[in-house]
Each structure stands twice: as structure tokens, then as C-alpha cells.
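With one protein chain removed, the remaining protein chains of the complex are shown where they sit.
So, chain A:
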Amino acid sequence: MSHVGTLVGMELRQRMRSRGWYVMLAVFFVLTGLVTLGALGLFGLSGAGPEERQASGRLMFDFVAFFVLLLSLLISPALSANAITGDRAGGTLAIVQVTPVRTWQLMLGKWIAAWIPSVAFLLAALPWLIVTLVFGDLPVSMLLLACLVLMVEFAVVTGLGVAVSAISGRTLFAVVVTYLLVALLGIGTLIGFGLGTQFTKTTVKANYPDYSSTADVDWQPGQVKECTGRLRDQEVSDMRRIGWALAPNPFVLMSDAVAPASRLLDERDAAVNSLMTTISAGTRITQLSPEETIYCVDGIPRTTGEPLLVERGGLTPVWPLGLAVQVGFVAVLMVFGHRRLNTPAGRLPRGLRVA
């Protein structure tokens, strides 16, 4: 393990001496600050009362946390994908490889050395997250959870970067591939889910809801009064078969892990519609059968129009699945990278030199 520490120390020393890294950190701090202050300013302009402050604070916290996550996803590949290709190009990789350092120690050292600077970005964003936390009078646990998720996501993305860097021969290739893998997690999961719904069609018999109107005595928004019309075959997607595809999405993962299942959610105030709760609930809904999500299956009206956000707590969290998929993804690439990087090197890809 001391070898890993030595390698990490060497990497961090080099990092600390590059000016670009401080510039990036400063830009990160300023950008996050602008977003936070901008959101606060908008709230001030909206002239909302203090009773809406908590809800707005919640929304703002979600927004800033998402922004930090977005920037981390953009920065981490840059911090990690040149870890090994850069050394290869500079001729320093082989010099380390001829020492008794083992390949996994080298990769682990590079990974940790890429992860630690990522955490510095989190520290740069922390003051602004605290501002929104205080503004919205939110529980500290939310902040801690959000930071934890951010650190884990940093580790996942830098892990992808280091693994790709070990596999690839060129820095540019490694950076691009890492960004594509991040895009796969961030956007590919959404596209996959969207396409998947087309292949999970199933048919239920249902007729049509007749919503209650404001003229009714017991009016509630979105409530179905009765089901009318003939029962027809309706094509719906059985989300249970494809909903898992959303789990590895970093934003879904963060939402699902961070959004509190507190009383706040049971109340029909704006807080219910905060970003993270909405995304988390939206993902967990996919665990329900079509019968539970269609209004008038077999002509029976569902009691409430919008019960699902409230029911979120009753559904299985998806973040453990998402995390498992991400970790598995990193692990597979790491194993492949290890095989590619290990010396004495067996088969080499075309154009790759060990030194």
C-alpha cells in the first residue's frame, strides 16, 4: 500500500504545480456561486412570501447540487483520462513499470490521485450548497448525503477515466471515450429507457377517466370521478421491465439517494415538486405494474389523481441498483485496463509501445 501512497504523492505534487488546475478550481467556484446567487436573486424578484421560502430553498438546493454534479461529470474525465496515456507519451510510464510496483497499485494510485482533486471541486462548491441549505432551512443530512453522492460519482467517473486511459494508447482518444461513457450514463440511460418503453408494450383493458370538476362538492385536483365509455384494449409500456435502465444515471442516483422521505413530501406544497423528489419518484414509479398507473383499468377509477409522489417512500430505492451498475461498469473496465497495462506485456494493440 505504501507504493500506492508514493504514487499518489507524486501525482498530487505535479497537479499542485500546474496553474491550469487552480484556474479550473476558481472558475468552478465562481460558476457555482453565480448560479446560486442568481437563483437567490430570482427568488427575491418573485416576491414570494416566507412560507414559500422553504420550498424555494429546497428547489435551489437541488438545482445547485445538480449543477455541481453536472460540472463534476464534465471535469472528472479531464482529470483522469490522461493519467496513464500522458505518462506513456511522456516516457515516464515504463520507468515506473520497471520498479517493483504492481500494475494494480499503479492504477489505484492514479485513480486516487485523480479523485482527490475532484473532491477539491466539491469543497469549492460547498459554501454555495450551505447557502441554499441555510436559506431553505433544510436538514444537514441532505447536504451530507449530497456530498457523499458527489464524492462517489467523482470516484466512478475518474475510475472510468483511469481505466480507459490504461486501455487506450492516446490521451485524446482516452478523454473522448471517457466523455462518451459519461454521456452513456447521463444521456444514454434516458435514451435507452425511452427506446425500451417501445419494446415493453403490453395491453390492458381500460376506458376513460372523467375528471371531477370544480363544480363538484368534493373537488380535488386531478381526481377521477368515474370511468366512462367502453372498455378497449390500450397499449401501455410495462415499465417494470425497463425502469432499471434509469438507475445508473448520475442525476437519478443522486435524486434517489438524497431526496428525503420526510413529512415534507406528504404535504401538497411546492416542495413536493422539487427536482430530486420528482426525479426519484418518477423513477420509482416504473416499479408499478401498468394496472396501477393507468387511471381506468377494467373501468375502476383510481382514488387519487396524483398519489405517486406521496407513495415514493413505499417503493424500493433505485440508487443501490444504479451504484451497483456503475461500480460493475468501472470494475469491468479496470480489469480490462489492468490486462492491457500489465507487464511483461503480452499481445500489444497495433501502434502501442510499452516504452
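Here is the rule we go by: contacts are C-beta pairs under 8 Å (C-beta built on N, C-alpha and C of every residue); 3 or more make two chains touch, one makes a residue touch a chain; residues count from 1.
We take it that contacts and distances are computed from a predicted model.
> Can you work out the missing subunit's protein name as recorded in UniProt? Choose among "SpoVR family protein", "ABC transporter ATP-binding protein", "Integral membrane protein" or "Histidine kinase".
"ABC transporter ATP-binding protein"
> Taking the entire complex into account, which one of A:Ile95, A:Val134 or A:Ile187 touches the absent chain?
That would be A:Ile95, which touches the missing chain.
> On chain A, what residues meet the omitted chain?
Looking at chain A, the ones touching the missing chain are residues 2-3, 6-7, 9-10, 13-14, 17-18, 87, 90-102, 343-346, 348, 350, 354-355.
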